[in-house]
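Written below as structure tokens is the structure these notes are about.
On to chain A.
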Amino acid sequence: MAKVFIPSLMQELTDGQTQLDIQGSTVREIIKELEQSYPGVKDRLMDGFKLKGNINVAVDGEVSPIGVLAKVQENSEVHFLPALGGG
Partner candidate 1 sequence: MTTTYEPNKVLSNKEFKVVGTRPVRPDGADKVTGRAQYGADLQLTGLLYGKTLRSPHAHANIKSIDFKKALALEGVKAVVSAKDFPETKDTANYGLGDSPMNYFRGNILADKKVLYKGQAIAAVAASSVHVAEAALSLIDVKYEVLDAVLTAPEGMAKDAPILHDDLFTKEFEKQTKVNSNIAEHFQHKMGDIDEGFAGADVIVERTFDTATVHQGYIEPHNVTALWNDDDRIHVWTSTQGAFTVRAAVSEALAVPVSKIKVTPMEIGGGFGGKINVYEDPAAALLSKKAGHKPVKMVMTRAEVFEGTGPTPGSHMTVKMGATNEGKIVAAQANLAMEAGAYPGSPVGAGAMCVFTAYDIANVTIDGYDVVVNKPKTAAYRAPGAPNAAFAAEQVIDEIAEKLNIDPLELRLQNAAKEGTRRADGPIHPRIGCVEVLEAMKEHHHYQSPLTPAKNGGKVGRGVGIGFWFNIGMQSACNISVNNDGTVNLVEGSTDIGGSRASIAMHAAEVLGISYEDVKPQVADTDSVGYTAITGGSRTTFATGWAAYEAANDVKAQLIDRAATIWGVDPDSVEMEEGVLRSKTDTELNMSFKDLSAQLNDTGGPIVGRGAVDPSGIGGSFCGQIVDVEVDPETGKTDILRFTVVQDAGKAIHPSYVEGQMQGGSVQGIGWALNEEYYYSEDGRMNNPTFLDYRMPTSLDLPMIDTVIVEVANPGHPYGVRGVGEANIVSPQAAVANAIKSAVGARMEKMPMNPAAIMEQLWS
Partner candidate 2 sequence: MNSIDYIRPTTVDEAVSLLAKYKEKARVLAGGTDLIVQMRGGRYQLDAVIDGKHIEELNQLTYSKENGLVIGAAVPCHKIYGDENIASAYPGIMDSATLIGGIQIQGRASLGGNLMNAAPSADAIPALIAHNAVANIVGANGTRSVPVEDICSGPGRTTLDTGEILVSISVPAPSKGFGARYIRFIPRNEMDIAVAGAGVSVQLKNGKIEAARVALSSVAPTPLFVENAGNSLVGKEPSDENIQAAANLAKEAATPITDMRGTVEFRKHLCEVLTRRALHTAVERAREEN
Partner candidate 3 sequence: MPATKVHVTTTINGEPVEFLAEPRQSLLEVLRDVVQLTGSKEGCNDGNCGACTVNMDGRIVDSCLVLGVEAEGADIQTVEGIASADGLHPIQQAFLENAALQCGICTPGFLVSSKALLEKEPNPSEERIRMWLAGNLCRCTGYDKIVKAVMAAAKEMAS
């Protein structure tokens, strides 16, 4: 199971839980799984089939260039982060 870190401002949807162990081989599956137990998560994170434009997902510390398509390993850490630009 992957360790999914819930952003503090989204913990209201997870009954205050900060971290959840979720089954899934991609970020998409993880979100689907999360949505099952905690309805509303998907709407917060996704816009149709992809992540919202202002959200990044990091798997094991690496921001995924392919968003929800990113592969997740057993024991991976998954973080949802605000997207960053740069100068």
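Just so it is clear, a contact is a pair of C-beta atoms (placed from the backbone, for glycine too) under 8 Å apart; a residue touches a chain by one contact, two chains touch by 3 or more; residues count from 1.
Regarding selection, all candidates are chains of the complex that A comes from, given by their letters.
Here the structure is a predicted model, which means the values were calculated and not measured.
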| item | value |
| --- | --- |
| Candidate from 1, 2 or 3 that touches chain A, complex-wide | 1 |
| Parts of chain A lying in touch with candidate 1, wherever the complex brings them together | 5, 7-10, 18, 44-45, 47, 52-55, 58, 60-66, 77, 79-87 |
